[in-house]
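A single protein chain has been omitted; all remaining protein chains appear in their positions.
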Amino acid sequence: MLDVKKLKELIKLMVTNDLTELDLQGDGERVTLKRGPGDQKVHYVPTAAPVLQAGEPNGTPPTNGTATPPAVGQGQADQEAGDTGLEQITSPMVGTFYAASSPDAAPFVTVGDRVDPEKVVCIIEAMKVFNEIKAEATGTIEKILVQTGQAVEFDQPLFLVRPD
Amino acid sequence: MLDVKKLKELIKLMVTNDLTELDLQGDGERVTLKRGPGDQKVHYVPTAAPVLQAGEPNGTPPTNGTATPPAVGQGQADQEAGDTGLEQITSPMVGTFYAASSPDAAPFVTVGDRVDPEKVVCIIEAMKVFNEIKAEATGTIEKILVQTGQAVEFDQPLFLVRPD
Amino acid sequence: MFSRILIANRGEIAVRVIRAAREMGIETVAVFSTADRDSLHVRLADRAICIGPPAPADSYLNIPRIISAAEVANVDAIHPGYGFLAENAHFAEVCRSCNIEFIGPSVESMSILGDKVQCKQLAIKHKVPVAPGSKGKIEDEADAVKIARDIGYPVMVKAAAGGGGRGMRVAHNDISLRSGIKQAMAEAQGAFGDGTVYLEKFLENARHVEVQILGDQHGNVVHLFERDCTMQRRHQKLIEEAPCPVLGNDKREDVCKAAVRLAKAAKYFSAGTVEFLMDAKQKFYLMEVNTRLQVEHPVTELITGIDIVKTQIRIAAGEKLPFSQKHIKRHGHAIETRINAEDPDNGFTPSPGQMTEFEMPGGPGVRVDTHCYSGYRVPPNYDSMIAKLIVHQPTRDEAIATIRRALGEFDIGPNKTTIPLHIRLMLNGSFRKSDVDIHFVERLFGQR
Partner (left out) sequence: MFSRILIANRGEIAVRVIRAAREMGIETVAVFSTADRDSLHVRLADRAICIGPPAPADSYLNIPRIISAAEVANVDAIHPGYGFLAENAHFAEVCRSCNIEFIGPSVESMSILGDKVQCKQLAIKHKVPVAPGSKGKIEDEADAVKIARDIGYPVMVKAAAGGGGRGMRVAHNDISLRSGIKQAMAEAQGAFGDGTVYLEKFLENARHVEVQILGDQHGNVVHLFERDCTMQRRHQKLIEEAPCPVLGNDKREDVCKAAVRLAKAAKYFSAGTVEFLMDAKQKFYLMEVNTRLQVEHPVTELITGIDIVKTQIRIAAGEKLPFSQKHIKRHGHAIETRINAEDPDNGFTPSPGQMTEFEMPGGPGVRVDTHCYSGYRVPPNYDSMIAKLIVHQPTRDEAIATIRRALGEFDIGPNKTTIPLHIRLMLNGSFRKSDVDIHFVERLFGQR
């Protein structure tokens, strides 16, 4: 049956020719090619296809130029966001994550809290400076992805928010 | 069918090539690849399959272990044989091809001649030895692919024969 | 010795430093922008931290983000590579104030040598040959015209804080000098935040010859002989080699010793390079000092057998140089070509994007330094160098034969590269005789 090398060749053809679809069938000889920018809207379609889901977390930057989230913890967050239409609050900098303003204070937010764009959700300490991070989203905190004291990198997902 | 190793490879191929869909089916040989943020629906457009034809001549040796013909003139011979159901008479050795037993003799065969397996079709000279090459096929000579005095390598197609 | 270092850079030089550190048993922390997530330096480091979006100002040039990453990863030192922050004295100062060693020279050495006017004055004081020109910075145009007439046209206006050809103007007469000064000042002010310019005799038909320096924190300074980087295009080096094919041994010793004098005068430690122009009579004129590792350091490593990056790390950790001048010997000839993802037949336009094919040459005499691999996507955000091919052979002719052979073995696509250009240069009669000057490549392109 099909070997990987043949597949690679087909993929190369797709890449170099900017095809968006290629359908190839056996003995009845059938080829389908699609090319050009398709619908730009991203659909998060729940699907049973394990290949698609497993492939995405390590994905290369999309061709439209937006940055992909970082590798650490990204897969899970992506998947959850993808599965359920959640939004991410990501870290705008490298530093140390704090859920509260001091060890004995209550956390800025907990799961189930409502947030609006101006709501402070955590502190990231970088170079001895404590930076208040705002939600920049409106909705309900669904999940907290990091713990107090944990190092976070640029673009790392911190919270999942269910938008209104 | 698919084992995990192969699956991983496919995923990697998808990731590095920005594919968004890959559909692979068993013995009936079917591949569907999709790339870019396109419409999720799969379209089947009947075409004259240029990709399949262009892709095949550079293909890897088949996994069943039979030898592929050499690169020289192979594409053409393959294609002609494939297109029209012709058989090849290939060279069993490296050497120099002679169409006739001496410069002033008539060639062993010309296009349109009938051959049977024992019919001598040419001479290949190797290390000063003149080796008579037999057709090893039954049918009609459709095309002669090499010229007298030309160097040929092992497995190089020499004649195309239309079998009875 | 350090137990963990951060590499504040990307590309092949990040890979180079990671390799050196790994061989020394030092853990490595890479930083990367989102455009470099799949780069080899990220894969090879013990740990990798994303510090920002593709724009250099928000990632590789962003001091707070790099320092934050260094603190989060708890490193002992930072290697700046070349480019980006490598010659930024302020960055070195911030590192050290955070108790993170900067793998490079002292802030004072960087400051004095980085200012071309101060550097030149120091050179004159220590009998390092310089081009005739203004004693210091140009105060007014009338002065400049007087000096220019004195030393004779053509002259060059240069920015004190300059580098890479920016803030430079050649003037052939009073009129072009006056306008050149204005333009150079404006350009220097814009590019470096410092409009100071000075005047120098413009040398025609010169070669670029530079001396590799290594100094420790105990006052020892040695040279690792010279490199010839005459093969340039628009101030970008294309081919570097060692030794300089035309240089006599006496002149070699003179210039190498002069470089050591200048480094000692600046109390220099770490690796550094003293760049000279050399005229047809093999007279030298100081150009500038690069207070960092150079792209072309491997040619010197190959002819001396000394690992410059490892030595740099040892020096930063306070160790003494493990060799003295008399132990440093030259063997054979080394040549480096910089392979860029650019189309040499189409105005050197960059050719970023995924390389579905990336096969490297190998075999005897061949070294490849790269951050690329089959399937790597060249980001459009940074410079276009994708690999350095460096060869070492007993003689220059053999080195050219090897680099020619190795260039032919690269299999890169679909991206365009400068490999066909390099193959053409390796076959060029003038290059083979080394009958070239720094404008040779540009003339070659002008003729075509």
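To keep things simple, chains are lettered A, B and C as they appear, and every chain counts its residues starting from 1.
The rule we apply is simple: contacts are C-beta pairs under 8 Å (C-beta built on N, C-alpha and C of every residue); 3 or more make two chains touch, one makes a residue touch a chain.
Values in this document were obtained by computation on a predicted structure and should not be read as measured data.
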Note to self: For the chain left out of this view, which of C:287, C:368 or C:419 touches it?
What the structure shows: C:368
Margin query: If I consider the whole complex, including the chain that's not displayed, which of C:174, C:194, C:254 or C:307 touches that chain?
Written below: C:307
Next item on the list: Have a look at C:24, C:151, C:170 or C:317 and name the one touching the chain we're not showing.
Entry: C:24
Checklist line | Residues of chain C (touch criterion as defined above) contacting the omitted chain | finding: 15-16, 19-20, 22-25, 44, 298, 301, 305, 307, 331-332, 358-360, 362-370, 373-374, 394, 398, 401-402, 404-405, 408-409, 411
Check: In the full complex, which residues of chain B touch the absent chain?
Finding: 5, 9, 12, 60-61, 67-68, 70-71, 93-96, 126-127, 151, 153-156
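Note that in this section only the chains that are shown with their structure count from here on.
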Notebook entry, point to check: Which pairing of chains accounts for the highest number of C-beta contacts?
Noted result: A-B
Notebook entry, point to check: When the C-alpha atoms of chain B and chain C are each averaged to a single point, how far apart are the two points in Å?
Noted result: 53
Notebook entry, point to check: CA centre of chain A versus CA centre of chain B: separation in Å?
Noted result: 46
Notebook entry, point to check: Using CA atom averages as chain centres, what separation in Å is found between chain A and chain C?
Noted result: 39
Checklist line | Contacts with two or more other chains, residues of chain A listed in rising order | finding: 15, 60
Next item on the list: Identify all positions of chain C at which a residue touches two or more other chains, and write them in rising order.
Entry: 354
